[in-house]
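Here the structure is laid out as structure tokens; the discussion comes afterwards.
With one protein chain held back, the other chains of the complex are shown just where they sit.
Our next item is chain A:
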């Protein structure tokens, strides 16, 4: 239940995890939901595992929503519920206002044509050329050959494959295969694109290219994108909002920037640490000077966000609180278009002065987390 309520208030600027404060009748969202998964439960007979345990996720029209989790977290089952490749045991699946579980076979097939899907292993027909692969959904929909050809000619340049139309998948690189997968998914002009670990089989460079392509196509074609991944870097690169899944439940979700800068759940923290680093390595700690007699040495990770992210916080703190501050590590990054800095520092001085300095930093809106020395 908590997931459901929390999701309903996920629309910005509402804060995350307000489940307790939410009334039962939420006001309608400003932007309509493109995808609304409501209290989905799915139990697999084999091993009697609960792949989805009362999961609710809603995706707004036009956004890129990421679901991140380790393997076995249930994210794959969840995304497959959006086009009912997997049928939930309980819950409601609404896509573009249509209740999919209420549709008959023909209705579901029609709905599926409005939802493009891209797969981790591309799932291309080995005996069809690039053009024939891209034309497949149009063939299935019963479009005449001339229209199919016209649409294929239109879409191949969008994914940068105009020169490969007569190649077979075996002649393409992984990145090119995924471009074919994307072109095929978008051939029937869907408004929704599902990406099932679309970059997990690709190298980092190709991953960047494919993510840039998806971002680009989202803007050009007014797509809503739901993607699942086990890589936080993918979320950071492309998503507007993110949900973190573990053991069949959504454990945390919200705008990517706030999840990155203020992760609450330990699992989320470890995901975030993959991208922004894990504090201070032990070898570096060992080399730090020891505190002078009567002084303390305390380490802290400071996350800079918002208007104070560019302020000379370290020199101000050093001067005003009479501390020696050693910057152990630091980096500036850009998450969802917002500047974001993370720094590990060692403060030397009396306990009281360090407390006061950290308090002052917190008042400025920085996140200060002390690291065990």
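Just so we're on the same page, contacts are C-beta pairs under 8 Å (C-beta built on N, C-alpha and C of every residue); 3 or more make two chains touch, one makes a residue touch a chain; residues count from 1.
Definition applied: contacts and distances are computed from a predicted model.
Entry comment: the absent subunit's protein name, as recorded by UniProt, is "D-methionine transport system permease protein", drawn from "Septum site-determining protein", "D-methionine transport system permease protein", "Cytochrome c-type biogenesis protein" or "Multicomponent Na+:H+ antiporter subunit E". Within the whole complex, the absent chain has one touching residue among A:55, A:78, A:115 or A:242, and that is A:115. Between the chain not shown and the residues A:77, A:188 or A:318, the one that touches is A:188. When the whole complex is considered, the residue among A:48, A:126 or A:283 that touches the unshown chain is A:126. From the options A:137, A:175 or A:349, the residue with contact to the unseen chain in the full assembly is A:137. Summary of contacts with the chain left out: across A:50, A:85 or A:285, the touching residue is A:85. Residue positions on chain A in contact with the hidden chain: 83, 85, 108-113, 115, 117, 119, 121-128, 136-137, 139-141, 168-170, 184, 188, 194, in rising order.
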